[in-house]
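I am attaching a structure below and will ask some questions about it afterwards.
Here is subunit A:
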Amino acid sequence: MTEFSLLDYAPVLVMFLVAIGFAASQILVAQLVGPRKRTATKLMPYECGKDPVGSARDRFSVKFYMVAVAFLLFDLEILFVIPFAVAFKSLLAAEQSGTVYYGTIAFVTMMFFLGTVVVGLLYEWKKGAFDWSIQARAEAIAEAAELKRKGGVFSRFRKAA
Partner candidate 1 sequence: MFENNYLSLIIFAPLAGAVINWFFGKRANSEMFSGAVACTAVGISTVVAFMIAFGIGTPHQGALFIPEGKPVLDHIWTWIQVGDFRADFGLGMDRLSGIYALFVTFVGLLIHIFATGYMHGDKGFYRFFAYLNLFMFSMLTLVLADNFLLMFVGWEGVGLCSYLLIGYYINKDEARRAAKKAFVMNRIGDWGVLMGVFLIFTITGSVSFFDKAVDGQAVQSVFSWVQNSANVSQADPFTWGAIFAGGLTSVGVLLFIGATGKSAQIPLLTWLPDAMAGPTPVSALIHAATMVTAGVYLVVRCNSIYQLAPTAMFIIAVIGAATAIFAATIGLAQNDIKKVLAYSTVSQLGYMFLACGVGAFVAAIFHVMTHAFFKALLFLGSGSVIHGMHHEQDMRRMGNLKKYMPITFFTMVTGWLAIAGIPFFAGFFSKDEILYKTFAAQGLGNWNYFLWGIGIVTAVLTAVYMTRMMVMTFWGSERFHQELPEEDQADHDDDDHHEIPADFKPHESPWTMTVPLVALAVLSTFGGLVGIPYALSSLPVVSSIVGEEANHFEETLKPVVKKLGADESHGAESEVKHFLAEGSSEEAAAHHSPEEIAAERWLALFSVLLAAGGIAIGWFMFAGNPLRKMPKVLERKWYLDEIYNKAIVDPITEGSRRFLWKGFDLGFIDGTINGLGSFVTEIGSLFRRIQVGFVRSYAAIILFGALVVLGYFIYYAYRTIG
Partner candidate 2 sequence: MMNIFLAELADPNVSIPLVLPEMLLALTGILVMIYDSIRPGRRRVTGTISMVGLILSAVALFWIWSTPGQQLSAFGGMIVADSLRMSFTAVFLLVSALTILVSTVWVEREDVHAGEYHTLLLFATVGMMFMASGNDLVIIFLGLETLSIATYVMAGLRRRDLRSNESALKYFILGSYASGFLLYGMALVYGATGTTNVTQIALNTETAQFPALLLVGAAMLVIGFGFKVATVPFHIWTPDVYEGAPSPVTGFMAAGPKAAGFASFLRVFVLGFPLVVGVQASEFLHDSWITALTVMAILTMTVGNIAAIVQNNVKRMLAYSSIAHAGYAMVGFVGAGVAKTATGRDDAIAAVAFYMLTYAVTNLGAFAIVTLVARKNDRRTEFEDYNGIGFRSPVLAFSLSLFMLSLLGLPLTAGFIGKVLVFRPALEAGTSLMVILVVIAVINTAISAYYYLRLIVVMFFRERTEEWSQPKISTALAAVLAITIIGVFYFGIFGNNVIEMFSKYPVDVQMR
């Protein structure tokens, strides 16, 4: 092993700096560039979400959960990819020096895994888990159909005439 040197951990420091910088810059840019209209809704901390103050036993829209679950799932998948990525080079090297196809096995396995994840994503997509307006759209379509059944938007006027 080499001597301990604080310099080895410099990348970590850089990462921290980048993270802080990114967050700060985002807030700053929004403050500077964004249009401002001081309505009650706009002044809430989460503009399109829940009221942060109030009863905790309110009903949430289930969509929040859906997003949270989907996020958690896909986020956790990365946990599996990172160790693979770290070890892959040495596995390839081992494959070249030995008889066992370590690298190939690892690669195929990982591709299979990612494929499964992609399938999951496709499934979510197709099921409409990311679509926040299914219900609104369905209602609109139903309303339109109803109107059409009654003879169109202008039937009232026609009757009057």
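One rule holds for everything that comes next: a contact is a pair of C-beta atoms (placed from the backbone, for glycine too) under 8 Å apart; a residue touches a chain by one contact, two chains touch by 3 or more; residues count from 1.
With respect to how the candidates were assembled, all candidates are chains of the complex that A comes from, given by their letters.
No experiment lies behind these values; they were computed from the predicted model shown.
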Direct contact with subunit A in this complex, candidates 1 or 2: 2
Touching residues on subunit A, where the partner in the complex is candidate 2: 87, 90, 93-94, 97-98, 100, 102, 105, 116, 119, 122-123, 126-127
